[in-house]
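With one protein chain removed, the remaining protein chains of the complex are shown where they sit.
Right, chain A next:
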């Protein structure tokens, strides 16, 4: 078992087989730097719980492929990324810090899927991006590539 400590001082025990999906922790264990508790100053307990949930489910990835449990895993993944943007960014940052490749891919793909076919207004609204372009600049960008801004598939809703 490996102990992880979140930045709000909560400790979690995780099986080694699960936690080594994190390249960063795997390296620490291999270098013998993981003797007691591993502090994770960038990750709060709420996010860490999500990450551990993912690690535990993906513990036997190779085995799942062999026994045909991929469907189950796929369903889990779909459910897993069903979270708000804030939470998703927290998990992305944690996955980036811990260097968990598959989790990173999953979350980035989910973020991209949510942005796909969305109108500029919808994306700004969803991501709370403040538009600091002047009207002229905005028009100039659109004129450069008008095909990117029109079409029946563009969706102006924010969910």
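Here is the rule we go by: a residue touches a chain if its C-beta (ideal position, glycine included) is under 8 Å from a C-beta of that chain, and two chains touch if they have at least 3 such contacts; residues count from 1.
Here is the rule we use: contacts and distances are computed from a predicted model.
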item	value
Choices "Ragulator complex protein LAMTOR1", "Diphthamide biosynthesis protein 3", "EKC/KEOPS complex subunit GON7" or "F-box domain-containing protein" - which one is the UniProt name of the chain not shown	"F-box domain-containing protein"
Sole residue of A:30, A:78 or A:138 that reaches the chain not shown, by the stated touch rule	A:138
Absent chain, residues of chain A that touch it	67-69, 71, 82-86, 89, 92-93, 96, 104, 108-109, 111-113, 115-118, 120, 123-133, 138, 141-142, 144-145, 147-149, 158-159
